[in-house]
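A single protein chain has been omitted from the complex, and every remaining protein chain is retained in its original position.
Note that the chains take the letters A and B in the order they are written out, and that residue 1 is the start of every chain.
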Amino acid sequence: MHTQKDPDSCGVIVLAAGQGKRMKSQVPKALHEIGGKALLFHVLDRVFETLPHAKVAIVLGHEHQKIEQLVSESPVFKIHDICFVVQPEQKGTGDAAKCAINSEWGEKILAKKLPVLVLPADLPLISDELILQMTEPLTRSVSLRLLTTEFQDPTGYGRVIRRGKKGSILRIVEEKDATLREKQTNEVAVSIYFFQSSFLKAMSQRLSNRNTQGEYYLTDLVAFAVQRKKTIDILNWKNSDDVRGVNNAWELAHAQRLMNERVVKKWAMQGVQFIDPWSSWIDVSVELSSGVTIHPGVILRGKTKIGPDSVIGPRSVLTDVVVGREVAIKTGTIADSSVIGDYCTVGPYAHLRLDNQIETHVKIGNFVELKKTKIGDYTSIAHLSYLGDAEVGKRVNIGCGFVTCNFDGRIIEGERKHKTIIGDDVFMGSDCQTVAPVTVGQGAYVASGSTITENVEPGSLAIARSRQVNKIGYVAKKGIN
Amino acid sequence: MHTQKDPDSCGVIVLAAGQGKRMKSQVPKALHEIGGKALLFHVLDRVFETLPHAKVAIVLGHEHQKIEQLVSESPVFKIHDICFVVQPEQKGTGDAAKCAINSEWGEKILAKKLPVLVLPADLPLISDELILQMTEPLTRSVSLRLLTTEFQDPTGYGRVIRRGKKGSILRIVEEKDATLREKQTNEVAVSIYFFQSSFLKAMSQRLSNRNTQGEYYLTDLVAFAVQRKKTIDILNWKNSDDVRGVNNAWELAHAQRLMNERVVKKWAMQGVQFIDPWSSWIDVSVELSSGVTIHPGVILRGKTKIGPDSVIGPRSVLTDVVVGREVAIKTGTIADSSVIGDYCTVGPYAHLRLDNQIETHVKIGNFVELKKTKIGDYTSIAHLSYLGDAEVGKRVNIGCGFVTCNFDGRIIEGERKHKTIIGDDVFMGSDCQTVAPVTVGQGAYVASGSTITENVEPGSLAIARSRQVNKIGYVAKKGIN
Partner (left out) sequence: MHTQKDPDSCGVIVLAAGQGKRMKSQVPKALHEIGGKALLFHVLDRVFETLPHAKVAIVLGHEHQKIEQLVSESPVFKIHDICFVVQPEQKGTGDAAKCAINSEWGEKILAKKLPVLVLPADLPLISDELILQMTEPLTRSVSLRLLTTEFQDPTGYGRVIRRGKKGSILRIVEEKDATLREKQTNEVAVSIYFFQSSFLKAMSQRLSNRNTQGEYYLTDLVAFAVQRKKTIDILNWKNSDDVRGVNNAWELAHAQRLMNERVVKKWAMQGVQFIDPWSSWIDVSVELSSGVTIHPGVILRGKTKIGPDSVIGPRSVLTDVVVGREVAIKTGTIADSSVIGDYCTVGPYAHLRLDNQIETHVKIGNFVELKKTKIGDYTSIAHLSYLGDAEVGKRVNIGCGFVTCNFDGRIIEGERKHKTIIGDDVFMGSDCQTVAPVTVGQGAYVASGSTITENVEPGSLAIARSRQVNKIGYVAKKGIN
């Protein structure tokens, strides 16, 4: 746990107005996801983790209504102080900050003389430590703190121009306005600032757009401060991965990889054993327990939770699945929105399609599909079956090739899909079908190859197949084969 | 698009005679593939992309007939000027170049005084930019241009020996003839040259094989030029990955990885979203559209094309498959030589084995195999079925466990596999089989569990199963379970 700062310590402007044209996507940039969470929410989560009482203004532009709605509906919005500022035209970061400081939000910040942290929404990898160091109080003489870092390839970033090689800062020059010589430096600014709000207010009004892009650059405030002989703090950040931007799908993939490495490393340090952590993709929202083993190529998404000592086999894909303790999920199993109880084995190549509830000690074998199905303790469905809209009791044995015919084209009481109920201790032979709605009573025995169209009484044998006839010598006579 | 050079500007000798003993493979080295294309064709494609009117001589030795045939049958051969020179014995690169310049091809080149680019066939990663720079016109005083690069580990490559550390070149010394001190340099030659053809002609006749390998080295021409006080241009290539050779299966895997990274990066920059680009393998011949999402572990091969906004789920493997727009290919789906129409969903774990044609809005679900089958719009085949040699109409519902019995051991009119035809709007219950050749007419309804051996008239109900009998109390009496 990081030490949290003074609750009322600052305002935060999150820059989220950009469309992200280079993403070449319909989705606005701030909503692209890594680790199962939109870029903007990564930034908000880091802000409120370190500054729970921050007053946040999100500057929106492209698709602002969509983003505003998503944020408004999120839990983070309910707990924290967030407002939205719409930037009418995307005229640059300087204009965005100006929109914020000129807004109602800005008035409150100025009234309280709170300093203002500026963060772009497309830096999902910023760390708590970075925010904490950026928001250390500014001494009276300091107008702004600027974060810089060194990129091996600084292409596309604003370069930090200093007086001499390691001298004090002069200005930041955007890539497109930089001379060849200026482009040589590896030190860049990534649009992370901490301003005295009065300085931000005053200076943002003076920004000009006389540059190659025709935009208002927030970076120009650095030169303004230099011209006015204001002191500038520089926080040079060593771990440049923390401030990698996301400007196209290739950078998004890199950010996804870095985020994933953080997530898997965190779990590994807590005792989760990954055979190949670089091939497994674990959403930031997933929870793993001690003693869990994750085989190569596993994908765990959403609200998935894995209980102690469970083993997730190679290439399993679980989305919103709660797995109990000592469960074996075998190779290539896919599950969505399901609960799998303690001591179950599932797979390989099982498909828990939707909304299944599996009790304990259940065995689900290969090429089995379940949908909206409940399975009781100690039941076995070992091979090549489909159960949909079914309730199966305890200690049931379902043979190979079983099908719940939950749809026959009819609509009964408004439902297109009908229920199959199978009681405790039923033995269902192989290659049976139950035409729903239908109930097979407790302890009943259904002979292999039967199509069950009517209810089966408890303890009875149901059989619906033809007698076998052997025609001796038939093959030779008829010349088959 | 790179600027293309003067159409008649040069000859090109591609060195493809080597067996590649260290590959330890039956396949001749030039035919090993990365990105779904043989090494030799990568080199030819780069040559003709930049020099469409180049006159190419491919020097062949090991398995020369096989390679000659493959090249002759390829589209590149039909459009461009390619001839073959057989090197009778593999006596080194110098001998190979000599064979070419002494051939009929060489006579033409010499007659036209065209300069000659020499390229090894095992450098599949050469870039267009490299070829353009290498084939910049040679000034009159320059006999040859030599490409060098720095490898962190130069083991196995000919070292560039200079007068002093950064002085002019003296000679190139092959690894096996190099002194320990000479081996220290990281600057190497990779058998890429651009010669005045007259110099190549004259000097290649003077090559000797008095060295450790007993081979004629092309590298010796550098020393010849120095001795004769000829000027040598050196093109020092910064991106050494472009000129990594392929000498064994380990280097082939590295080249494959580099080529794949180029391919996926190209698509990502065009807006294709890869969750884990380093785990997906996309042949160079594949075409992707904007808005496509590629999940981890996808393999796309051959002439596969993916339409706009389609999603290719984890670990899908598509070979020569044309996918429409907004299609969802789910986890682990395998498809070969098939067409999948717009708005379909396929998988997870579906297997479109061969020559299938799926119209629009079709749902193919889990554990379904299709072979030589046509499926009409809005049809659903959701679970555990096999359809082979079938034509299925529109809006058909195929239940779980359906099988087209396309083979019964008989040969009818010369065919071992027989056709199943299912009309529009048919409802096929679960666990049905159709014994082909057979037709199920439009709008017919087949009851679950039926084996259909005769045609079903349109609009009729077909049923072929036994009545269910429940033997009450049977289980207790017989002591089953």
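Everything below uses one rule, namely that a contact is a pair of C-beta atoms (placed from the backbone, for glycine too) under 8 Å apart; a residue touches a chain by one contact, two chains touch by 3 or more.
Note that this is a predicted model, so its numbers are computed, not measured.
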Missing-chain contact among B:Ile172, B:Ile275 or B:Val317 belongs to B:Val317
Of the candidates B:Pro75, B:Gly167 or B:Gly409, the residue in contact with the absent chain is B:Gly409
Residue list for subunit A contacting the dropped chain reads 265, 268-279, 290-291, 296-297, 314-315, 331-332, 348-349, 365-367, 383-384, 397, 399-401, 408-410, 427, 429-431, 445, 447-449, 465-476, 478, 480-481
Residues of subunit B touching the missing chain are 23-26, 248-250, 252-253, 256-257, 279, 281, 297, 299, 315, 317, 332, 334, 349, 351, 353, 367, 369, 384-386, 401, 403, 405, 407-409, 425, 427, 431, 433, 435, 443-445, 450-454, 456-457, 459-466, 480-481
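Quick note on the criterion: only the chains that are shown with their structure count from here on.
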So, in whole Å, the Cα centroid of subunit A is separated from that of subunit B by 33
